[in-house]
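Of the protein chains in this complex, one is absent; all others appear in place.
Every chain is named by a letter (A, B and C) in the order it is written, and numbering of its residues begins at 1.
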Amino acid sequence: MRERGAHWPPLSILRQGSGPLKITLKLFATLSGYLPAQAHKNVVEMEIGDGATIGAVLDSLGVPRQQVHLTLVDGLFVPLGELDARPLRPGETLAVWPPVAGG
Amino acid sequence: MHHLIIGAGPAGVRAAETLRKLDGQAKITLIDGEGEAPYSRMAIPYYLSGKIDEQGTWLHRPVDFYAENAIDLVPGRVASVDAGAKTVTLEDGRSLAYDKLLLASGARAVNPPVEGLDGDLVHHCWTIDDARRIAQLAHEGARVVLMGAGFIGSIILESLVARGADLTVVEIEDRMVPRMLDETAGSMLKRWCEKKGVKVLTSTRIGGVYEGGGELNIALSTGEAIKADLLVVAAGVTPNIECMHGTGVESRSGVVVNSRMETSLPDVWAAGDCAEGCDFSTGDLSTLAIQPVAVEQARVAAQNMAGIATEYHCALPMNVLETLGLITTSFGKHDGLQTGERATALDEEQWRYIRLEFHDGKLIGAQTAGHVNMIGCLRGLIQGRMPLGPWKDILLREPHRVAEAYVDLSRGVS
Amino acid sequence: MAWAKRILRVNLTEGTCKAEPLNMDWAMDYLGQRGLATKYFVEEVDPKVDPLSPENKLIMTTGPLTGTGASTAARYSVVTKGPLTNCIACSNSGGYFGAELKNAGWDMIIFEGKADKPVYLVIDDDEAELHDASEIWGTSVWHTDDWIKEKHQEPQFQIAAIGVPGENGVLFSAVVNNKHRAAGRSGVGTVMGSKNLKAVAVRGTKGITVNDPEAFEKAVNDAKAVIAGNAVTHEALPTYGTQVLTNIINELGALPTRNAQDVQFEKANDISGEAMHEPRRTDGKPNLVRNAGCFGCTIACGRISQIDPTHFSVKDKPQYHHASGGVEYENAWALGADTGVGDLEALTYCNYRCNEHALDPITTGATIAAAMELYKIGALTDEDTGGIKMEFGSAEALVAAVDAICDGTDFGKLLGLGSKRLCEKFGHPDLSMSVKGQEFPAYDPRGIQGMGLTYATSNRGACHLRSYTVASEVLGIPEKTDPLVTDGKAGLVKVFQDLTAFVDSSGLCIFTTFAWSAEDIAPQIDAACEGDWSVENLMKVGERIWNLERKFNLDAGMTAEDDTLPKRILKEAAKTGPAKGLVNGLDKMLPEYYELRGWTPQGVPTEETLSRLGLA
Partner (left out) sequence: MDKALVIDVGKCTGCRQCELACSYEHTGTFNPARSRIAVFDFHEKGRFVPYTCTQCDQAWCQQVCPVGAITNEDGVKVVDAATCVGCKVCTIACPFGTVNYEPATGKVIKCDLCGGEPACAAACPTEAIVFTDVSVQGFEKMRAWAEKTDTAPQANA
């Protein structure tokens, strides 16, 4: 588990690569409090630096990693171990949940 | 400072105990008219039924409670009081001076005007000594007649049955416990007793009692006569206030007290069965002769005697009674007001009954049979004068939800 | 110990109630509740029985842990032959009823025959008596609950009842206890209605003991600590309930939408667990009032909601303005996504009505969804619907349709058949999203492949609660598997089925398994009950129960051909999301599953399997 401070401030990471790109970010359940103010109902469209990883995006919003449990990119599962290796591509949707269950 | 307390029943003892807590130095004297270790009448039925021994009826154990708390227990009966000289004279001629006097002399059982109630086979069931005598006579199979099915009669009824007596109850009124229960509950209790093998004759008067050949012949108003080995008379009690005669104290059936339990005489207080104070249900004066009121009045009187001005906001009549396993209670104005509203729910098969009396959106009285759960809430609702709000309509339909109403009104945040 | 060791046999035809000792030999093989009641059932009832005939029986049953201090030990089940499925039915419920029944000293009640007029059963500890229900026949569960308490002056009664649909033969009637907890599926309430049995009221004060109190206390406290230390059971479920799944499953492309024509619902977030917390625009209050626990539950996932009093569904109906059970994930999906309705308040109203009248909200919603598709293609007309415009997405149509079922209108009676019989009647059997007559729940098997096998092989018709592979395929519990592949799912389904069968037989809630492994559960059962209740034995008990249920269904006339899925799931690919282009690969999973089960390729347990499990 990383300390949040290791990536703080995260702007340098967001700006790496060739330029900004747009993704859709969805944070659900107790994570919704980490969404930027312009978010509407758990969803926000945001610009990130080219090559920014899932981990970097979450860090930039201050989402505690220990609360990140289920991560989907366009509905496909991304294992926790790959969050810092998986760069987001333009137009992708990143959806993240804390530990949850259902019935 | 000398606090003198006449009477060593629950009221007297509670007062003495309260005074001692408030004043470590004062002299406290408790005059015990029965010459027994102070005991509780409430416990007599359990002594009679064999559930406890005599010690189990004592008000405080261990025995050295009084010595430890420097409360002088003086055996003797008070003959007279001189409120001017501030002295009390005992029947044996001794005289005791006091600074402050509490009359907690209680009440005694009375006989109705019936011939033959002075024999050896006829006893009250009021004192521990009465109980001892009854215990000797009410053996397995003994034919016992109980005169009166009031509160006391109904509470000792169980003990007599527990002793194996063949019991007949004779009651003048048309139902059992007429002052506490209505027609429905009182009749239910009668049927209950009959189901348990007790003969209950209501609307019946004992005309005369005749002893002969070691047994009693008891003539009934119905024309019948029954034979018995023992007659227990439980026909009511009267306050013990004779010792106050000549003092000029204001009295009716008991010695009249105000909200601080003061009598009309300076430095004389009264509490318990001998006191006649404000009745919560009627606002009038009355003697309630019940344990909870006696001890509460005693505590208030003691606080005032110790100089802590304390008010008692009227006594709430309330009773609980277990008769052969059927538990009945009554609270407050259990027969209601003409201008009020009433809810009843009766389940004959389950031996359960509840009746609530409302006035002005509040509960003013209640009686129950067969209910034990959270029954004290009835007191809380009545004496707390809690506005019932929407619960009144619910309780009018479903009176058995009274505990729920109480919890919602007192703890629920609506 | 733990078991009351006593059952109550109620012969409704004769009007008699008799106590008998529990068969402890069977208890050692089947534990309790689901397993043990099924054993009694198959021993006593002809598998070919007409579910709605007096010859069918209905068993209300607790588990050995029910009513003890173990977390979630609230459960009871209703076991019978289901009229919706013609299979063995076992529906499980929480609330306070089961624990009260156990505390009255009963492991189960076996109802047999049929009363000649409506009755309800009252149990007061040892005493059990049938009473005339003519005054409450034709009234709702809610009214029945109030009426019985008032009639008997007993606010402490715990009551399980059916509503009007159950009396009238609506095939998916539930048994509802405590006004909002349901033994929901397969039409168990319809069987109750067919027996003229309106309700069971129970008061228990006897006390429940366990075999080894010291060991039990330790096992229970250890297990409670696991729940308290688990983020799912300690935070997510109490806060969002099962409803937290709506957005997840939608993102995954596995939220069946508009009768499973689509796999994603554009208004999913409007009906989600998150939405239930949002202050409403009208009155500034959220839909959700609070979370609630069943008896002994230290998770408390239950939803208590209050409908916006200005909402069209309740505007003129103050009787629905109070708080009551809110939507859970399955209900929100069935009444919402599956009908295309994104109006949370409308769903909550429909959920209230399902509770009020004891309807299975999954089948209710899915049947309405099927009716909407029939309406869309013109197979169902305004004449059939009594003028209700059954359009996907119409909250008004949804509300009117649910009301129609509750009120028993002509259209309500049609819907009361369930989607399979409805779609057959109108000539489009493939539009029913059901297996063995029972509608599948809120996971589309194209997006979560393992659930396809779960539905196809479930012994009570399509159901998620027979092997909840979602836990693994989506949530990573106990380990993450890929929802889009079929590999390994046969084994996963078998393990989940066996595990669930024994948990359902214990008195515990299956939701504990989000935190508990079998190793957390076994010591609690082992300490409470005499006998050997190791993980190994419990898994074998689970397998035995599964095969017993299977055998009953085969004897009832079911074949391997019934282990299938709706054509849409097998032939029409998902249009969007990660599963886009995929159908369910049941044909790849089923043969492997049969083999792992020790069944023939025709899905019949081999002699060897049966004898290994003591079922020969």
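The definition used in the following text is that contacts are C-beta pairs under 8 Å (C-beta built on N, C-alpha and C of every residue); 3 or more make two chains touch, one makes a residue touch a chain.
Treat the numbers as computed from the prediction; the structure is a model and nothing was measured.
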* Among the chains in view, which touch the chain not shown? -> B, C
* Structure fact -> Of C:114, C:206 or C:612, the residue that touches the missing chain is C:206
* Asked: For the full complex, which residue in C:69, C:169 or C:488 touches the chain that was left out?
  -> C:69
* Would you indicate which residue among C:57, C:152, C:224 or C:597 is in contact with the undisplayed chain? => C:224
* Interface with the undisplayed chain - residues on chain B -> 10, 14, 40-43, 45-46, 51-52, 56-61, 291-292, 295-296, 299-300, 303, 308-313, 316, 318-320, 322, 325, 327, 329, 331, 372-381, 383-384, 386, 403-404, 406-408, 410-414
* Extract the touching residues of chain C with respect to the undisplayed chain. => 67-69, 71, 96, 99, 103, 178-180, 204-210, 213, 224, 227-228, 238, 289-298, 300, 302, 304-306, 322-324
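Throughout what follows, only the chains that are shown with their structure count from here on.
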* Mind checking the centre-to-centre distance between chain A and chain C? Centres are C-alpha means, answer in whole Å. => 37
* **Centre-of-Cα separation between chain C and chain B, whole angstrom** => 58
* Asked: Taking the complex as given, what residues does chain A use to touch chain C?
  -> 26, 28-30, 32, 41-43, 67, 69-70, 72, 74-77, 79, 93, 95, 97-103
* Structure fact -> Per the touch rule above, chain C residues touching chain B in the complex are 149-150, 152-156
* Partner chain C, residues of chain B touching it in the complex -> 345, 347, 350, 352, 354, 373, 397-401, 403-404
